[in-house]
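Shown here: the complex without one of its protein chains, the others still in place.
What follows is chain A.
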Amino acid sequence: MMCSLALFPPPLSGYGETSQYDESNTDPAVWFGDSHPLNLYFPGESLKPRSLQECSSKAAFRDHCETLYTRSAGAWRDAGLSGLLNEIANSSAEVPKWLEVSSSCVLALLRWVSSFHGSLFPHLTLSSEDMTAEFSQVLNWSDCAVRSFAWHPHTQKCAVSLLDDSIKIYNPKSANTPTLKHRLQHSVAALQWKPLCASTLAVACHNCLLVWHVDPTSFSTRPSSGCAQVLSHPGHSPVTSMAWSPNGSLLVSASPRDTAMLVWDVAVESCVPLYRVGGGGVTYLSWSPDGSRVLAATPSYLFRVWETRMWTCERWPCLKGRCQSGSWSPDGSRLLFSVQGETVIYALTFTDTPGMPLGMSGGPKAATVVADLSETTLNTPDGDMAVGGEIQSLAWDPTGERLAVLLKGDAEAGRPAMIAVFKTQINPAFKLLPCGFVHGETGTEPRLMQFNPNYKHGAQLTVCWSNGKITHVPFCFMSAGNPQPGLGGSPSPPLSQGRTADYANQTLYTELIS
């Protein structure tokens, strides 16, 4: 038996200033805290996107007569072989006829080959910016004021990357908000703090990875670009995703143009490329919280699951589309993923002991569908409301009790983008129960979400909205498996355990039944 959105309680009509969580009705355990110190607001008008084309300044200068040799050298440096050939083919007055003709021929051949390659992998024809937008976990990445967001894994601190290519770091304990800017920090696709470290932040940029070292005790508001390590590799751009290993030693990065996934040893700035045939690139990476596996999605109908002991992988061909997003359970035994063009969530279960090479031990043979999010109409006090659709991203909270699903929505069909939240249970059997919807002020839609890993009273979902606001939606519950040690001393939020029984008979998905 599978879950569908029809089983969800209908969302409430919106009210209030901050994000409305219609959770209050469905999950009585929600705790409305005071206004959060990290409720942030970045109005889109105040942020100007930085122009990416640095070479566009060329037009401002007069053409200067250089020798063919100088120009060719420049073209080789700027645009490689095709630039060189182009330069030679275009300067017919200065080169012998045969050279011009042959370079034109080679150029045509190159173009033909690249168009052929492009027809095999259509994503290669996109521009870098479009490619980042296409494969990002953020909904409508290109016009989003907040392009990426990252909670620190151990302490209350977050980094926000904005439309103007700057990154701000917020820490509720200090008034100081460092702003990180770097010459190479274009079109930031992802941010992640290094685990087991206080100060290291990795940034996936247009054509490199930047690793910032932001001293938490420093009072500087503009750390210099000397604080950033630049990790770049030829052919590895744009970087759309990256993931730190949970033990903080390695960093993997991916680019849709590069068939290799790079494994970086950040301290010594060296990388090992891991090539595999097929896929045409790597778009999204997610390291399982126990460190034993990495999900690597490709632009074609294929994704891989790497095991991190010996770095072997198993291929998972999908039938309908590319893997759009994935999320690991906290113990690393389950992977939920969504596929573009489909409205369901799949699950993979890994029963083997971590550390063994994948082929040798019994992994899963096929993915199972655990939730169906196809479009349904729900009755609300304001009338019927259509919800459902394709999935943009998945987020599973670190305790493994809540799963948030960002639905793309469809403006024409009147379906807004929404976040649907499930209750999950991993042990003893995997269960998925409906919890509710999160939607924002009228006219805004969620763009990006992440669970706060340091929330003591349950789970806290941070949502970035299309109007540039960042709000935090708390879900308070007593963790069933391991009671939170911090709960004893802190002011206890209004907790109640009563209502879960109402939905117990509506189990969306359990392993035992299916």
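Everything that follows uses one rule, which is that a residue touches a chain if its C-beta (ideal position, glycine included) is under 8 Å from a C-beta of that chain, and two chains touch if they have at least 3 such contacts; residues count from 1.
Please note the rule applied: contacts and distances are computed from a predicted model.
Novice: Which choice in "Nucleoporin NDC1", "Ubiquinone biosynthesis monooxygenase COQ6, mitochondrial", "Transmembrane channel-like protein" or "Aspartate aminotransferase" gives the name that UniProt lists for the one chain left out?
Specialist: "Nucleoporin NDC1"
Novice: Looking at A:K168, A:K181 or A:R309, which residue reaches the missing chain?
Specialist: In the full complex, the listed residue that touches the missing chain is A:R309.
Novice: Among A:N86, A:T155 or A:S374, choose the residue that contacts the chain missing from this document, as touch is defined above.
Specialist: Within the whole complex, the residue contacting the unshown chain is A:T155.
Novice: Write the list of chain A residues that the hidden chain touches.
Specialist: 152, 154-155, 157, 196-199, 216-217, 247-250, 263, 265-270, 272-275, 309-312, 354-355
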